[in-house]
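The other protein chains are all here in position, but one chain of the complex has been omitted.
To keep things simple, chains are lettered A, B and C as they appear, and every chain counts its residues starting from 1.
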Amino acid sequence: MAVTETDPALTRLYADFEAAGLLPLWTQTADLMPTSPRPKARSHVWRWKELYPLAERAGELVPVGRGGERRAIALANPGMGGRPYATPTLWAAIQYLGPKEEAPAHRHTQGAFRFIVEGEGVWTVVDGDPVAMRRGDLLLTPSWAWHEHHNTADRPMAWLDGLDIPTVAQLDAGFFEFGPDDITDYATPDQSRAERLWAHPGLRPIAAANRPNSPLSAYRWAHTDAALAAQLELEDEGHEATIEAGHAGVRFTNPTNGRDALVTMRTEMHRVRRGSRTAERRTVGSAVWQVFLGEGAFVVDGERLEVATGDLVAVPSWCPVTIEAATELDLFVFNDTPIYEALNLARSSVRR
Amino acid sequence: MAVTETDPALTRLYADFEAAGLLPLWTQTADLMPTSPRPKARSHVWRWKELYPLAERAGELVPVGRGGERRAIALANPGMGGRPYATPTLWAAIQYLGPKEEAPAHRHTQGAFRFIVEGEGVWTVVDGDPVAMRRGDLLLTPSWAWHEHHNTADRPMAWLDGLDIPTVAQLDAGFFEFGPDDITDYATPDQSRAERLWAHPGLRPIAAANRPNSPLSAYRWAHTDAALAAQLELEDEGHEATIEAGHAGVRFTNPTNGRDALVTMRTEMHRVRRGSRTAERRTVGSAVWQVFLGEGAFVVDGERLEVATGDLVAVPSWCPVTIEAATELDLFVFNDTPIYEALNLARSSVRR
Amino acid sequence: MAVTETDPALTRLYADFEAAGLLPLWTQTADLMPTSPRPKARSHVWRWKELYPLAERAGELVPVGRGGERRAIALANPGMGGRPYATPTLWAAIQYLGPKEEAPAHRHTQGAFRFIVEGEGVWTVVDGDPVAMRRGDLLLTPSWAWHEHHNTADRPMAWLDGLDIPTVAQLDAGFFEFGPDDITDYATPDQSRAERLWAHPGLRPIAAANRPNSPLSAYRWAHTDAALAAQLELEDEGHEATIEAGHAGVRFTNPTNGRDALVTMRTEMHRVRRGSRTAERRTVGSAVWQVFLGEGAFVVDGERLEVATGDLVAVPSWCPVTIEAATELDLFVFNDTPIYEALNLARSSVRR
Partner (left out) sequence: MAVTETDPALTRLYADFEAAGLLPLWTQTADLMPTSPRPKARSHVWRWKELYPLAERAGELVPVGRGGERRAIALANPGMGGRPYATPTLWAAIQYLGPKEEAPAHRHTQGAFRFIVEGEGVWTVVDGDPVAMRRGDLLLTPSWAWHEHHNTADRPMAWLDGLDIPTVAQLDAGFFEFGPDDITDYATPDQSRAERLWAHPGLRPIAAANRPNSPLSAYRWAHTDAALAAQLELEDEGHEATIEAGHAGVRFTNPTNGRDALVTMRTEMHRVRRGSRTAERRTVGSAVWQVFLGEGAFVVDGERLEVATGDLVAVPSWCPVTIEAATELDLFVFNDTPIYEALNLARSSVRR
């Protein structure tokens, strides 16, 4: 039995395969089942100083509201073939709301969060509960929660939206519903009701049930900042607290089960001391980082990417990453690790 | 076949049973397997105004330290046959430490907490981490954690100790080790290191692993008070937040898994509005309540027990309980419900 | 401050403690919180050749039925102060049913199993499902399941009953209900419906929900024997399969979750090769072993207990145990380990 690619019998067989809705594995094993992950997504930086002016121009030209639904501009990874995906599993966008603008309510099975690099004045109303959006805060709009936004200020506001859109699309699991055309609640409380119920360390309301996604709608910067500062202080005092020397980190969690705040996305805040450099880490799964404050560099697969406040970096699966802090460097990150943990596909390695 | 209790053959059989180390079920079914729980423990009140002076007298007469280990005076339920148990599963005691006194380190598999009705000035050092004890705080010393106490003040201090001693005794699972004879750390920080790491709502240190008992060594009154107040405010605003009208409650939890702070004991704080009355509840399992502040009454199995600040109430299994608040009434409670939940034996009912 | 036991002030204090329902810890620390478990239960053997004739005599003298409910004769550990407990957590009894006798239905929160050393002819009807009882089988009557027995044969039958009566009693969690006075189902099928649904390896009915206790009412000897034999054969072939050389073992599990067949008791079958000796093991928690077939010895805390078919051995908490097989030795065992695992109190050690 000898086979050549030009064997006419083989050519006929392949044609018959195609006619029958079949494709052989042996001609594409390497592509379907690589030796190690070969992500199409690339490591990439989007600069805040470019993003923000473009969002402003969109604010002038594009209305927000029913139909288009949100003035969100997605990061399109250059390796993803023109799809609006930051990585194969993560959708990331700058959402922009002009002075006094509103975005009416909808809900969807896609889980979402907002992270605020700068600004304030917008309230997002999540399942009827108005939540203030302010610098440094992480806000959740979990799967199937109603949400609408309104800007009470005379100034625009822009923020990072993160969603699991690619995963839900790949899984054909998307449902979407429109709410009322008008904003349902213009209240502007300092604290949401969810925070009043849940933002007490280690305490839970007896009356509340467990939930797959966190019931805590907002994680405020004051808490996050204090937690990161405490870790570095404890390190200075000689105690175990940080991820590694000079590198503090907290994970946003669901207080009902101690797991990730959102089922499909891990969210964390990191602080790297000025002059520190993290170990080189690689993880199966992809991530999007945003510099919250400071300057430094990501070294991804040997390529050095300088970053400053607001910049966003996509890191594809299994790419080695080192982070260097030129100043004290605060970093927000979201990734898809909960999916890999759930499916027994998680792998990681550290090289110090 | 006719049987009478005076049948000599039966008498011989019973004697032969005894000689062989046997006991028939049929003579004691009702006792071993009652129609519903028939606890030997009784509902009972211990009065703080009696307890405290007795503890003071013990402070004058009994030294604390190696050997006796702790100046703890246990609540002995009148139904428990002279054993120092508040209920069949719960040990509760007043621990008293005089000015400048010390209790050296030990550890044991029994899990413990302290709840502070009044006073301050003592630090407990848990696994090398000094934790301030102050009014309204709940402090944990989980199973097998080293702990020592030292009073830095010129005044004595007394508090409630809760342990799972009866359960661990019944299970023959007790291990105990002595630590150094001298206090290992006289530091008096405002916050323990555990709190600096863990007392941030919804945030967890990335470097930390899950633990069966809570890593958060102290739950401070300021947080507990705020959480209870918020529930009642939300109720006033028309939102679901409380256990029932006029009755707020929080559970102390392990932030790594959202479950009870201690594996073997549930700990909670309740606030009942002045003039409110809770529904009548009965639960399989026993509880010990302590009035943190206020006046009111427990109606247990139809018996009315008037209570004031500091008083302790034992509630046996399956006894119906109603709580009435003459003033705003803050109540700490610990119970054994996690055991029943783990063993599929939990039952409860509510009558409104 | 000097204290002597004869100090009159101290005597008065202790009297006042007693009057106030209090007991000091310092006079009884060693007893309440020992350095390591000091079980009151003792290691003990009950001989089948003594038990069975006593059960026969009870069969002649004591009726079975409503009221006494069951002709069950409990093993009373000599250290348990006259209580009918084999260990502090485990109740074990010989139950005896004469030819054509019946025991009407009841149910209770106590979980139960039957293990059959010899005989056949009785059907137990569990929640309406008749289950044949035959030599070598383990049968379950989980918490709150209705159960009744009827002997269709002309010969009596005796078997081992195991229950969590002491645990449920200690926890005041016992509920009990009488069923109809007459047997509800005289059918004598070879297989129960539960087996027909569930006794297929690795398969579960799609329509069935998870349950805390196993839905599989009977674990048949043919399966257990084959599983033990296979482990020893695999060992002979050089593969990992046994607990240690010459010592095979299977655990009876709940197919809906892979955990113990009963929530409160672990049940296992062991086979030790002729001439083999197990490692010395100690475990927090107690156990009752029954020799199913063979001869050998238990060495418990240094004491050698010779055993033969049907004999029962109680092993208290933390006692070192070695098993020696004079012939091939098949052993059934039940213990309380699931309780310790649930409460984070499990400890064990092995010395080879």
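In this text, contacts are C-beta pairs under 8 Å (C-beta built on N, C-alpha and C of every residue); 3 or more make two chains touch, one makes a residue touch a chain.
Only a predicted model underlies this, so the values are computations on that prediction, with no experimental measurement involved.
Undergrad: In the intact complex, which of the presented chains make contact with the chain not displayed?
TA: A, C
Undergrad: Could you tell which one of C:11, C:35, C:188 or C:210 touches the chain left off the display?
TA: Of all options in C:11, C:35, C:188 or C:210, contact with the hidden chain holds for C:210.
Undergrad: For chain A, which residues lie in contact with the unshown chain of the complex?
TA: Considering the whole complex, chain A reaches the absent chain at 1, 3, 7, 9-10, 13, 16-17, 20-29, 32-39, 41, 44, 46, 50-51, 54, 57-58, 60-63, 67-78, 82-84, 88-89, 91, 93, 108-110, 143, 165, 167-177, 212-213, 263-264, 284-286, 316-318, 336, 339-340, 342-345, 347.
Undergrad: Tell me which stretches of chain C touch the chain missing from the display.
TA: 193, 196-207, 210, 214, 216, 219, 223-224, 226-227, 230-231, 233-234, 239-243, 249-258, 261, 268
Please note the rule applied: only the chains that are shown with their structure count from here on.
Undergrad: Building nodes from the protein chains and edges from chain pairs that touch, which of line, ring, star, complete or other describes the result?
TA: Line.
Undergrad: Based on Cα centres, what is the most central chain?
TA: B
Undergrad: Most contacts: which chain pair?
TA: Top-ranked chain pair by contacting C-beta pairs: B-C.
Undergrad: Tell me, please, which chain's centre (mean of its C-alpha atoms) is farthest from the centre of chain B?
TA: Using the mean of the C-alpha atoms as each chain's centre, the farthest one from chain B is A.
Undergrad: With centres defined as the mean C-alpha position, give me the chain A-chain B separation in Å.
TA: Spacing between the chain centres: roughly 42 Å.
Undergrad: With chain centres taken as the means of their Cα atoms, state the distance from chain A to chain C in Å.
TA: 52
Undergrad: Which whole number of Å gives the spacing of the CA centres of chain B and chain C?
TA: 31
Undergrad: Where in chain A do residues touch two or more other chains at once?
TA: Not one residue in chain A touches at least two other chains.
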